[in-house]
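Can you keep this structure in mind? I'll have questions shortly.
Chains shown are a subset, placed as in the full complex.
Here the chain labels run A and B in written order, and each chain numbers its own residues starting at 1.
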């Protein structure tokens, strides 16, 4: 289980060790994800050319692959980057954007799962789509609640060896066995585009700094969720929410953490 | 004619019915347009691969096609998406970015006009460029005032069957006959990139919810313009303008609406 103290240590490590996070990410999310990483003290890089991405595994500390706005050349870059990260023994994280509502995305996401991601982060319908369940997503939407996807998340974790995170009103993190439920966050976070994509980037950053993978993923999601609820308390709408969120990231109040063992309730 | 009451109903419908808006849009505008839609309660999706866009017409409620930063693969995606939307009987909107100053853009925009857009939204020089008039635009700039383009807008509407909107200090909406003039807005809106692109996305969203097309377009532009003048009253510059605009969108004051029959004055 993570605690306020372990969260504070993970947060400080981002600032002090400044991991270089290579993101292959959509045009809609690139700027926000980069700013989230910078706000935490991490360093973003966004190269996406098939020519370049293979060499990034040598220099970057970690990789986040995001299927949003995918095109054939970017899909090729994702394959190459994931293979390179895997060969270099560096963490890589899959964000299967749209795998809940778009059949080809689910197919490609499953192909990438064979390249041994350390973690997979998606909303309920994306995680359900990855194991062939209908999660009710439309386009890139969540459809179902995160708890509904917990069994799918466990199955996906068991099949792929990845830590799987389902984010929503409650976030769940599982390595196939028990799950942790993370209860921070605020509904206003869903009114800003790229919040999930940014969370994936932070997951990649934390995996570079902590050998305990489920814990690293839980810390990352909690950093985002705690900043989100601090921001919502100060925001007057979705515009100031974005500003307050970036302002909160460097100085989150770790005492706000609400984490619990989530297996029983969520699977029941 | 639209009224404060009809505007309030259109605004509430976006939040309550949450239309899924498929945007094919430039990297410069994607994030802002997505955040504008989310602020209003609508759901954005930004797929742009020729492989994927055809299937989006089955799931999205409406489509916005924006020529900014066009490339050959994205042009192909625009064609496929427009054809799919047309076949599925779903609304689609054309934003002919740069058609006022770039000959190839005007040519491609005219090609897309043959695919029966429900609405076309542009600045004066873009609308004039679409009917072969010189509107004095440089690059993606407006050049002329919106009133100068009203005759071009009527002609374009008559030729294409689309509702045509010319935006500027005053926005005009016409289906080829009479025009409505919308007088809300603020000059500070022109100091934020992607404001016009975001307006087009809102036009697409409103067309999904109201069978009266000219009314839907007028509501969409008024939502953006009223939020813009509310934001300008609170902003200290173009940075806070962007924040205040997103904050204002969910809670616009519909009583601020200033709409009038615009045919006589503007065409005179």
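The criterion applied here is as follows: a contact is a pair of C-beta atoms (placed from the backbone, for glycine too) under 8 Å apart; a residue touches a chain by one contact, two chains touch by 3 or more.
All values reported here derive from a predicted model rather than from experimental measurement.
Within the whole complex of this structure, the shared sequence is present as 3 copies, and 2 of these are drawn in position.
Just so it is clear, only the chains that are shown with their structure count from here on.
Inter-chain centre distance (chain A to chain B, centres taken as mean C-alpha positions): 33 Å. The residues of chain B lying in touch with chain A in their complex are 20, 22, 26-27, 30-31, 34-35, 38-39, 43-49, 51-52, 55-56, 59-60, 73, 242-251.
Those residues of chain A that touch chain B in the complex are listed here as 26-32, 68-72, 98, 101-105, 138-141, 190-194, 235-240, 242-243.
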